[in-house]
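A single protein chain has been removed from this complex, and every other one stays in its place.
Labels run A, B, C, D and E following the written order; every chain starts at residue 1.
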Amino acid sequence: DFIHALHEVVPAFGASTDNLERCRTNGIVDCGERHAHIHRRTMLLAEQVKVSKGSPLITCLLEGPSGSGKTAMAATIGIESDFPYVKIISAETMIGLSESSKCAQIVKVFEDAYKSPLSIIILDDIERLIEYVAIGPRFSNLISQTLLVLLKRLPPIGKNVLVIGTTSELDFLKMIGLRDAFSVTYHIPTLDAEDARKVLQHLRVFSDDDIDSAAEALKHLPIKTIYMVVEMAAQGELGGEAEAIYSGQKKIQINHFFDC
Amino acid sequence: DFIHALHEVVPAFGASTDNLERCRTNGIVDCGERHAHIHRRTMLLAEQVKVSKGSPLITCLLEGPSGSGKTAMAATIGIESDFPYVKIISAETMIGLSESSKCAQIVKVFEDAYKSPLSIIILDDIERLIEYVAIGPRFSNLISQTLLVLLKRLPPIGKNVLVIGTTSELDFLKMIGLRDAFSVTYHIPTLDAEDARKVLQHLRVFSDDDIDSAAEALKHLPIKTIYMVVEMAAQGELGGEAEAIYSGQKKIQINHFFDC
Amino acid sequence: DFIHALHEVVPAFGASTDNLERCRTNGIVDCGERHAHIHRRTMLLAEQVKVSKGSPLITCLLEGPSGSGKTAMAATIGIESDFPYVKIISAETMIGLSESSKCAQIVKVFEDAYKSPLSIIILDDIERLIEYVAIGPRFSNLISQTLLVLLKRLPPIGKNVLVIGTTSELDFLKMIGLRDAFSVTYHIPTLDAEDARKVLQHLRVFSDDDIDSAAEALKHLPIKTIYMVVEMAAQGELGGEAEAIYSGQKKIQINHFFDC
Amino acid sequence: DFIHALHEVVPAFGASTDNLERCRTNGIVDCGERHAHIHRRTMLLAEQVKVSKGSPLITCLLEGPSGSGKTAMAATIGIESDFPYVKIISAETMIGLSESSKCAQIVKVFEDAYKSPLSIIILDDIERLIEYVAIGPRFSNLISQTLLVLLKRLPPIGKNVLVIGTTSELDFLKMIGLRDAFSVTYHIPTLDAEDARKVLQHLRVFSDDDIDSAAEALKHLPIKTIYMVVEMAAQGELGGEAEAIYSGQKKIQINHFFDC
Amino acid sequence: DFIHALHEVVPAFGASTDNLERCRTNGIVDCGERHAHIHRRTMLLAEQVKVSKGSPLITCLLEGPSGSGKTAMAATIGIESDFPYVKIISAETMIGLSESSKCAQIVKVFEDAYKSPLSIIILDDIERLIEYVAIGPRFSNLISQTLLVLLKRLPPIGKNVLVIGTTSELDFLKMIGLRDAFSVTYHIPTLDAEDARKVLQHLRVFSDDDIDSAAEALKHLPIKTIYMVVEMAAQGELGGEAEAIYSGQKKIQINHFFDC
Partner (left out) sequence: DFIHALHEVVPAFGASTDNLERCRTNGIVDCGERHAHIHRRTMLLAEQVKVSKGSPLITCLLEGPSGSGKTAMAATIGIESDFPYVKIISAETMIGLSESSKCAQIVKVFEDAYKSPLSIIILDDIERLIEYVAIGPRFSNLISQTLLVLLKRLPPIGKNVLVIGTTSELDFLKMIGLRDAFSVTYHIPTLDAEDARKVLQHLRVFSDDDIDSAAEALKHLPIKTIYMVVEMAAQGELGGEAEAIYSGQKKIQINHFFDC
């Protein structure tokens, strides 16, 4: 039924930047040198794929805590590269499908990529793609094996592919041999106080006096969590203050902020 | 057959407050500041969802011992909010269905919610939805994966969703990564003596002299158990006294009460 | 196929006291205050269900060693109550059925009960219903989940149900959360020497001189075992004496009795 | 498909003593008081079933090492009783059948027995019936549950049944609760030197001088093994002597015997 | 589908000595007294089967390290006996078949044997027949149970069968009870230096001076490995010398031999 499933998949060719934009709901702001460094290195890999003779396939894994910005980073590379085929493979579009249907969808994306001279494939949240759960642990070996083979299989001659994976479960990926199947791995960190301050300055919801202590309170958190905490604080203790805050009329009460 | 099951689900749109009322068989009484605090915070989340720009999806987990009032609290939020779509997903309506049918039902509720500008979805007794049993442990990974993805998937642009989960098995939810999939988690406690006294005063089945020692005896119990124990005591040692007690003609014998 | 199985189940409405009588092959004799106490308490629960406003569903678990009289006790409650619907759910009538057919049968009984204003449902030998075996342990999670939900699901408004479960495997039921799904649990004990003497006096197969030492030898045994041992002894060493014993012509030889 | 399988089973009514005779390939010889005692007790059970009022179902387990004579003993009871229905349930006639077909066959035998006023059912080599293997351990829970229920289910009124089980794996049967499902259990032992001498005297293949040392060498062996060892020795060191030995012309060389 | 598979098996009657000859690719040479002793004992069993009255079924297990000559020995017994039905059951002819098809094939061979007055059935590489792998361990319980029953089931009256099994995994066969299902077990050893010298003398590829040190180097190896090592050495260091060696023109260089 895998073969069958394979044929049912509707071909979806071309780089749909719409989907990629959706991966950055809070936009991209400057959040420190460590994020910027990984961004530069990954862009270099995209260039290497373009000019390489000996490596038609380069694979790169972005790993780090949940909310640290892995998916947003991968989407950004996909958007900034000028590759004709950019595709994100995500569990969101495969809810409830059988393992073999999921495999077929994944294989389909690679087969489509092989038709383009240059492609980027994003394997988003690999642990979710392989239905990982820590108890057991359980996961889909069918999908794992498929990824293990696809991450090694050379594209046809003249076609070059960059695969970017993201994961919050590096240890698990190590154990099943998926980490070592990638050529390079980069760690996306949480923010330090300095990084957090940069993000808060951009958001303009704290008074200048409060921004340092707020940044201090938010250090070691992933960027996505920082956005969520700030938004909760912006509601105010009794609700209803969000509009005034975001329009710049008010600032967040630092004491209420510490309660959140 | 998941796809198939998905189509068979009859669409069920709109907030059925009838079902929600059934979740509070003993009504809602004042049972202390800790319950009240969680109630206020969760109502604030409902408001945040309404006005939010950056967080179209907010997810909140209510956890605590069996009978502590989680489902009643979630139902109350659903009723008190003025959201056009409020839906409770419960194992009760899915007895005996296959894992994939259950998934289809759950996905259907989310898909329906995505059609409403504002929605609340209650995932009641998550451990029961995923067919958890402590031995093994065993559970449905298919349903777990579905929840993990649904709790992260953004609704379409312009649609905002608040998901409220309830569970008595927080440790298990941690282990399978479901706890961390929620934005915030609140603990619903058992009652302390002071809380219990408030509930007993409302019930008016003890004489004023007995109420303190009864409240003391009931402390550290969940509110649902307190209702059950009081009702058993109201039967009297030989049965048949319930009507007299509830009509206020008699009071519960404190000695008999201690036997229950 | 669960849905399918559900429809195939032939509706079986009404209290079949025939079946209940078969659960007490040796009748009911006075076997001590502890059995009597549990009998009274459980009858009180039946009354509570009848008059209750806040608890349309009360659930009670009888647990104790094999042969201690749990099934006979539950059947007796069912017979003595004047409830219009009394039904026993037992593995005996479901031999060889698939898990989902068994679920359908169980659900069917509850659905039928919901049509009667007052019902008693006996879940006999719960460990057998869920196909428990100590090695592993193995059991049917499908049936366990079904019971977990049914023991919490409220009947329709105006319908009241008492569920009585029996089990010899309390520890296992604890581990899978089924014990805590019952409102109350009573322990049915083996007989002490005094209890055993009462039973022997009723049977009239020992001479007055022997009855005390026989009762002493039988203490700490469940009542069912006592009946079996006495019957074996009544055969005599060489067989053929049973008729004489039971007609009162002879008494059991106490020495031969100690051999059994 | 269990239901289906149930109907396919061809009814097989009546006591087929042919099959029972085949269970005693080496006949029945006097092999000591311990075997004789169990034989008498089991015959008493058959009588008890016949006259019992309170116990329409009696169940008895014969356990002991492989080859100790359990099957031969059970077959002998079946032959010597004058019961109209005697049936042996054995894995030999169910090779390669699915678990549910085996269940159907077993249930069928019980259903047939319920049509006869008096029946004996032999469950031969229970560990083989439930497909037990020590690694894991693995076994058929479907068949185990079926046996657990059948060993407790009362026959219709007026029908009495004696079930005799045999097993070499008592510990395993304990663990899955099957041992305790039997009313009584008897241990069939290996032979001691005295028992072995009786068997050898019957076989007449040793000279009178050698018989004691041969019996001594064979002690603690099951009777079936003793038959096999004697037969191997009767071949002689170079083969070809068997006929002479069994016709009484020669005796077994005691030295060659010790080599076997 | 087992039943189905059973009918599909094409009957294959008669002793195909061709297949048996293929089991001895390197012929049979004298490799010491221990091999010869087992050969004699197994031939005696074949004779015992022929004349036995009380043992229509004798079963014998040959076990030892891989390459020690078990299959060749079993095939030799089959060839040297004058039995009308000799059949080898081997995993080679059942690659990729389902467990139930394999069972059907095995049962078919036994059923065919039951039609012949005298038969030998070789169960070659039992661990492979039951799909054993050490991790887990995993194996086919369906096939194991089939063998356990077939090794005990008596042929019809007047038909006598000798079953010879081979295995390199004695410990595993012990654990699943298959070892004890055989009447006798013989250990086929690796060669000692003296045995190896006999084999080398037969091969004539070493000079008389080298033969002792070569035999010493080969001791404790199974005979099959000895053949492989000698053949590799016969190639010479640069290849191309094999013909000269085997035609007797050259001898193997003892130094090159030690490199292999």
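Here is the rule we use: a residue touches a chain if its C-beta (ideal position, glycine included) is under 8 Å from a C-beta of that chain, and two chains touch if they have at least 3 such contacts.
The model shown is predicted, which means the values in this text are computed figures rather than measured ones.
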item: Visible contact partners (per top-of-document touch definition) of the missing chain; value: A, E
item: Residue in contact with the excluded chain [from E:185, E:201, E:235 or E:253]; value: E:235
item: Residue, one of A:75, A:89 or A:104, that touches the chain absent here; value: A:104
item: Contact partner of the left-out chain, one of A:76, A:146 or A:190; value: A:146
item: Interface residues of chain A (partner: the chain not displayed); value: 2-3, 6, 43-44, 47-48, 51-56, 100, 103-104, 107, 137, 139, 141-142, 144-146, 148-150, 152-154, 175-177, 180, 183
item: Contacts of chain E with the absent chain, listed as residue ranges; value: 22, 25-26, 66, 91-92, 95-98, 128, 131, 133-135, 138, 227-228, 231-232, 235, 239-240, 242-243, 246
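Quick note on the criterion: only the chains that are shown with their structure count from here on.
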item: Shortest chain-hopping distance from chain B out to chain D; value: 2
item: Angle of rotation relating chain A to chain D [CA atoms, steps of 5 degrees]; value: 180
item: Residue-number overlap at the chain A/chain B interface, same or different (half cut); value: different
item: Whole-Å separation of chain centres (CA-atom averages), chain A against chain E; value: 58
item: Of all residues in chain D, the ones touching two or more other chains; value: none
item: Touch-based graph of the chains, sorted into line, ring, star, complete or other; value: line
item: Inter-chain touch pairs (all); value: A-B, B-C, C-D, D-E
